[in-house]
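The complex appears here minus one protein chain, its other protein chains still in place.
Up next, chain A:
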Amino acid sequence: MEFDALLLSRLQFAFVVAFHILFPAFTIGLAAFLAVCEGLWLKTGKEVFKRLYLHWVKIFALAFAMGVVSGVVMSYQFGTNWSVFSEITGSVMGPMLAYEVLTAFFLEATFLGVMLFGWQKVGRKLHFVATCAVAIGTTISAFWILAANSWMQTPAGFAIDPETGNFYATSFVEAIFNPSLPSRMAHMLLAAYTTTAAVVMAAGAYQVLKGRITEPTKWQLRMAGGTLAVLMPLQILAGHWSGEVAHEHQPAKIAVVEGWCETSEVQGTMVLAWPDDSECGHTGITIPNTSPLLFPSVPEGEELKGMDSFAREDRPPMWLIFYSFRIMVGAGLGMLAIGLWACFLWWRGKLDKRGLFHMAAVPAGAFGFLAVVTGWITAEVGRQPYTVYGHLRTVDSLSPVTAGQVATSLIVFMVVYAIIFTAGVVYMARIATRGFDDKPTDPATRERRAPGSPLGSVDDKAEEGDDIVAAE
């Protein structure tokens, strides 16, 4: 493998986009959670929801900042490293990204200020409106980004200008609502909600393990457990729907995901695989004849294409996709199990008593992120060797950049992201695991302080008894 500008650019894009997706996935879900908490507080007047809100909004502020800065990077990546792709697809994809900025990015970024710093500036209802604006903004943002990305997967509604070779839209409705958008949108939103629920669950479980069980902790566990138990089955259905759409439009991706070697009417499910000397290149453990069950929409007698139906240069690479997919499925099933387990304990009245469950739920907090990243690897590496599936090859999309430039930028991004990721995770974990002090209401002086504000956190540090940077 040669580390040329192409490979380095692909690595860089994969790295910055994988890093970025962690934060939107978390903030989309967390914004919805915060809106629910604040809404419940306004409706029921129960202090516990306000405390949950003020607690999680601090984490939201950190995650959102990291999402914004890594998102700005994305809007420049296309041009710096994939300028040919940008020029060719700009007239189709550009408007979708422009609409994201116009309809979502400004909304979230502007109302975030009110959400974080407007606690005492605006009335309760208006503050709730700001929280909802941020939550809606993150969701609209996801819609446009997925529209653009799904168009790359299942391009529709466009034609190619014979003179310039550039793409132009023949129907923006078809291009935006391309075949894979609905299923992928459902899959991504559910991924965001369940990822956040797993994190909230893990933080609550950690507090239980540490014996810091307070009213908000209990609610936190119940809300997260209920969310996982309800949404994870839906998520499995959405994932399956997404797979069916991919099978229809990107059969090579599914052949690789499933490890199908030969085209056949009935296929099995390969659980594990390893390379061998056969013509196909791998062998493994297969549960036979599962395809009628897994792909019920495929009519009987229709062939399911295996890897032998595609020339080697038209096929995505196997191993990364094959195992990413299995890790995603495993992580998803793990989250389902945690959700059901939590609901079972809730029913038995044992959810707040420390036990095996809480030890399992803490590491499971990372399952959502793991599933999101491996799921995106499956989807995007599965799109290879194309940037616009079937129409524009990755190798023809690259900027006129040198390997030296890209190596430099890749190293810079890796170092920068390593620093801010470490710091961000430490700071977020510190807040998330701290628990809630068991005062029924906050003293008036503290209430006056904005959540996420430096003064708020000075107090928190004092509680923790860590050494504090004195205001010199």
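Simple rule for what comes next: contacts are C-beta pairs under 8 Å (C-beta built on N, C-alpha and C of every residue); 3 or more make two chains touch, one makes a residue touch a chain; residues count from 1.
Convention: contacts and distances are computed from a predicted model.
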{"item": "Among \"Protein ImuA\", \"Transporter\", \"Ubiquinol oxidase subunit II, cyanide insensitive\" or \"ATP-binding cassette domain-containing protein\", UniProt-listed name of the chain not shown", "value": "\"Ubiquinol oxidase subunit II, cyanide insensitive\""}
{"item": "Absent-chain contact - pick from A:Leu22, A:Cys37, A:Leu62 or A:Val208", "value": "A:Leu62"}
{"item": "Contact residue for the chain not shown (choose from A:Leu40, A:Ala156 or A:Ala169)", "value": "A:Ala169"}
{"item": "Omitted-chain contact residue, chosen from A:Ser70, A:Gln153 or A:Ser324", "value": "A:Ser70"}
{"item": "Contact partner of the left-out chain, one of A:Phe117, A:Phe177, A:Trp241 or A:Trp319", "value": "A:Phe117"}
{"item": "Residue ranges of chain A at the interface with the undisplayed chain", "value": "61-62, 64-66, 68-73, 75-76, 78-80, 83-84, 86-92, 94-95, 97-103, 105-107, 109-114, 116-118, 120-122, 161, 166, 168-169, 172, 399-402, 404-405, 408-409, 412-413, 416-417, 420, 423-424, 427, 430-431, 448, 450, 452-455, 457, 461, 466-472"}
